[in-house]
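Starting off with a structure, shown below.
Every protein chain of the complex appears in place save one, which is left out.
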Amino acid sequence: MIHLNPVFIPGPTNIPESLRKTIDMPTMDHRSPGFADILHPALEGVKKVLRTEAGEVFLFPSTGTGGWETAITNTLSPGDKVLACRNGLFSHKWIDMCQRHGLDVEVVTQAWGDGIPTDRFAEILSADKSHAIKVVLATHNETATGVTSDIAAIRRALDAAGHPAMLFVDGVSSIGSMDFRMDDWGVDIAVTGSQKGFMLPPGLAIIGFSQRALAAVESARLPRCFFDIRDMRGAYAANGFPYTPPVGLINGLKASTEMLLSEGLDQVFSRHNRIAEGVRKAVAAWGLELCAVRPELYSDSVSAVRTPDGFDANQIVAHALRTYGVAFGAGLGDVAGKVFRIGHLGLMTDGMALSGIATAEMAMADLGLPVELGSGVAAAQAHYRQAPAELRKAVA
Amino acid sequence: MIHLNPVFIPGPTNIPESLRKTIDMPTMDHRSPGFADILHPALEGVKKVLRTEAGEVFLFPSTGTGGWETAITNTLSPGDKVLACRNGLFSHKWIDMCQRHGLDVEVVTQAWGDGIPTDRFAEILSADKSHAIKVVLATHNETATGVTSDIAAIRRALDAAGHPAMLFVDGVSSIGSMDFRMDDWGVDIAVTGSQKGFMLPPGLAIIGFSQRALAAVESARLPRCFFDIRDMRGAYAANGFPYTPPVGLINGLKASTEMLLSEGLDQVFSRHNRIAEGVRKAVAAWGLELCAVRPELYSDSVSAVRTPDGFDANQIVAHALRTYGVAFGAGLGDVAGKVFRIGHLGLMTDGMALSGIATAEMAMADLGLPVELGSGVAAAQAHYRQAPAELRKAVA
Amino acid sequence: MIHLNPVFIPGPTNIPESLRKTIDMPTMDHRSPGFADILHPALEGVKKVLRTEAGEVFLFPSTGTGGWETAITNTLSPGDKVLACRNGLFSHKWIDMCQRHGLDVEVVTQAWGDGIPTDRFAEILSADKSHAIKVVLATHNETATGVTSDIAAIRRALDAAGHPAMLFVDGVSSIGSMDFRMDDWGVDIAVTGSQKGFMLPPGLAIIGFSQRALAAVESARLPRCFFDIRDMRGAYAANGFPYTPPVGLINGLKASTEMLLSEGLDQVFSRHNRIAEGVRKAVAAWGLELCAVRPELYSDSVSAVRTPDGFDANQIVAHALRTYGVAFGAGLGDVAGKVFRIGHLGLMTDGMALSGIATAEMAMADLGLPVELGSGVAAAQAHYRQAPAELRKAVA
Partner (left out) sequence: MIHLNPVFIPGPTNIPESLRKTIDMPTMDHRSPGFADILHPALEGVKKVLRTEAGEVFLFPSTGTGGWETAITNTLSPGDKVLACRNGLFSHKWIDMCQRHGLDVEVVTQAWGDGIPTDRFAEILSADKSHAIKVVLATHNETATGVTSDIAAIRRALDAAGHPAMLFVDGVSSIGSMDFRMDDWGVDIAVTGSQKGFMLPPGLAIIGFSQRALAAVESARLPRCFFDIRDMRGAYAANGFPYTPPVGLINGLKASTEMLLSEGLDQVFSRHNRIAEGVRKAVAAWGLELCAVRPELYSDSVSAVRTPDGFDANQIVAHALRTYGVAFGAGLGDVAGKVFRIGHLGLMTDGMALSGIATAEMAMADLGLPVELGSGVAAAQAHYRQAPAELRKAVA
């Protein structure tokens, strides 16, 4: 296995050495007082990354999918109505989960590559005079298409309609890499995982609940047990966990939040924007287009690159891995074979990004695409070079 | 933190160096072919440890608790009847989970320290002419009390009664440390976690399904999504995972099963028996008794030691940790304050066990218990010394 | 290989997790400014551990043996006279090295098990009116016999005689574990290695030079190149190294000195004394004697235990390793077969020490020695229990 090539998948990300070492702990007794010294700073650190003061954070040994299930089973009852937009594989999957739990999902279908249509949401919410809609689901960053939607606009739509529905946001591939403001945006539940912006291995669902969401827990009648927030909350109050916690990962989360907050969230986000913009300049230089249809939708954590009609984009992923030992993300769902994805979230330096761009160029050229060698690299280099020195140092 | 003292909690266990290093992987693309080379050997290895040929194994990023939920939500429907025995905290918790999922649990209450009363189970099953009971739940090894129940006897009771109920076994703290025979005992679902006999960090629920249990999945109406076996099974068939898998842990599981099978399961179990018997000799030398009320119930993975009436056993745990940096298990549930627990599952050598025994002696003496220093150590030493050389080498 | 049993050899010692992780660095450019941030704090930290302000510290990719060679080749010329005492294998080897370099060694022979006879040294120095003796060599702690000699007394002998000879001390197995005062004792060169009191892997010779020793460098005519202090000193001044430095080990040394100084040297030494005294109580309980002939010679880093006449002590070492997977030190040189050694320097907790004592008991009993099982453990436990709480916490 080639271990010194970075991965360019949109999560799990490349893991900083120091976080790997923080996670790799000898066993400690999770019922001992030392666990509190790991758990509570991790929870507090996540709150700061979510930019919430009033909310509470919960960690489940699980994944983002488990986080979605935590969100809906703790707050809703069978037959409850939710509003959601399907504009990619991950928003599709969350809708599917709701349906499998017996919820009534009003699905707004949007082209894959487009963002959540906040105007359409506004209309639906205004029309819902009876407030049948209990929750609005929003995927902040569609990992499948590299599309970032405007959560603040959804909050404005809710407020403008005077609608009391709660706002649940899948921030799996945005939180920690892109601006996310739980309190400012009135997010009631924010869901993410350890393996994206937090640069950790997978294994943790990380979930923020607003006080309003917490208040909904008692009346929710969807069955849950492993994911029951009440057990988790009660255990935290006693410095414990309702079952065996993954202590090493939580220790890593504590260190990861320290790392992000010490760099400064705005700086972290600027850094990701800079890296992403270089990748986008490269894509343009190749004469290709992003799956995301408008610049304001461009994701700073993943770029899905459309390949020419009739070309199977999966070939690029398979060839790059087999020939150059470098992993890119395949297209998923409706855009399978039509796009390949370059993940640039988590730990990524200019040099790493350029290595990925150069490898993608070789793979595309090998497969007969009319991509000029070095063209994307040159475009990205030109962008990276102009960054102010203090931003570039931020990768340290 | 003192990192070179082993822990004596009944899981998570001490982790072998080589497994820690196997887990601590750089990120790989879990959608690449290399993942199959990790996943399938891990699944096959677990099958061998479970001693099943017909069964199938599933891994969830979760814990044993998630494993219980996987078992019941994939096979049962609201109102279904299950038979279970409450004889410790963990059997209690599984029963509680069933009730929270709307199942009708016939609870056989047994003293904590006693095992599952197979005679009583036999009577109930014989009397259940309508076969209302769909599933019998059994906790193979009650981690809270150090009691091992006789699963083969429950199978015989089912067979003798001609009862078609399925048999679900919580083997969290037995599998990999004590004899467990999924096929021979007709176990339909076996549940464990990564952090016990497999000597890995927590984070994986490990579950074996018999073909009969798999056949029950389609008709089961309890809602499940994250824990849906169908998604997991379908993903495995495509060399994938329904969400982001904890690749490092699964890689560790592959290596762990190789380690156990290479030593030989019978040898592994003999080794644990030898270590456990030494601990039991020490307890006797201290003039104390185990929580387990009869020798045939004694667990080879954890010993719960009763302290004299009026003495708070939790003091031992707190004092040993604070003063000597050594972690023992506190009493839980009904036996909180009445017992302290010495975990001896997973990686444990004679020298490690003796260090735990010696530390427990100091802690008890410090707290005024009439324990003679060195007495338990001497009793355990006498036992360890007589082991045949090939068994002692097995710890290597 | 059994990885969770501590070793009880008198170095290399058990290595704290955090130091292992500090050493295991990805490659950095040792000619970059970052190297200075590792090198200089390591050098300063060692100075504090040596308790020298005026001295300078040098690190060679080598071992303690290389440290001896550095000491003599940088300060002496062929035919120069040195005074030394042979009272164990390591003092013997240093003398041998001097002779192979053409020095004229006046050897005071002392029984192995005894310390340097400072009275005899005083006589010789007083009689040396012409000051032919250029250097007095002293082995502070004879690792082969577990004997600590009185360096301050040698200094007093030099001063009383008004003798200008320099004082070179082998502190390989004392520095960092036992009181050592370079400035107070007028030590001109102190030699140690990374793998003892500093709890690191082997690979570094660590050497302190007084200003007087440095002044002797220019006139010294023994050839040296790799070990030439002048190259090393010049390189440090330019934040570099005369050849490729072992950056990871030096980074570990920086962290190790921080760890020792943060605990407090006096506390570190008290802790080692406490652990050592427990081992000595155990030896007495076994009815055995130390190689060290008087209590004031007892070493706090290693105990060499004499076995009965006619018994081959090496059997204990071989048997304990083969049967119990625990490493003790064999007897070396003149005491080979007559002693076995229990190393208790570096990282060692009460629990670890008790585990070693218990294993030694089993091994001796297995081999037919009349040692009562548990007797040594009980004696050590009694000692460890009475330690003040703050000392016991120091192992954290």
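In order of appearance the chains are A, B and C, and numbering begins at 1 in each one.
Convention: contacts are C-beta pairs under 8 Å (C-beta built on N, C-alpha and C of every residue); 3 or more make two chains touch, one makes a residue touch a chain.
Treat the numbers as computed from the prediction; the structure is a model and nothing was measured.
Trainee: In the whole complex, not just what's shown, which of A:G234, A:G287 or A:G351 touches the removed chain?
Mentor: Here the residue in touch with the unshown chain is A:G351.
Trainee: Of C:G55, C:G171, C:G186 or C:P201, which residue touches the hidden chain?
Mentor: Going through C:G55, C:G171, C:G186 or C:P201 one by one, C:P201 is the residue touching the chain not shown.
Trainee: Since one chain has been left out of the picture, which residues of chain B touch it in the full complex?
Mentor: Considering the whole complex, chain B reaches the absent chain at 17, 21, 24, 26.
Trainee: Since one chain isn't shown, list which residues of chain A touch it in the complete complex.
Mentor: Residues of chain A in touch with the missing chain: 1-6, 14, 16-18, 322-326, 347, 349-352, 354-356, 358-359, 361-362, 365-366, 372-375, 377-379, 381-382, 384-385, 389, 392-393, 395-396.
Trainee: Footprint of the hidden chain on chain C, which residues?
Mentor: 1, 3, 7, 9, 11-15, 20, 23-24, 26-34, 61-66, 69, 97, 100-102, 193, 195, 201-203, 222-223, 225-228, 242-249, 321, 327, 329-330
By our rule, only the chains that are shown with their structure count from here on.
Trainee: Can you compute the centre-to-centre distance for chain A and chain B, using the mean CA position of each chain? Integer Å is fine.
Mentor: Averaging C-alpha atoms per chain gives centres 35 Å apart.
Trainee: Averaged over CA atoms, how far is the centre of chain B from the centre of chain C? Could you give it in whole Å?
Mentor: That pair's centroid distance is 46 Å.
Trainee: When you check chain B against every other chain, which residues touch at least two of them?
Mentor: Residue numbers touching two or more other chains: 1, 3, 14.
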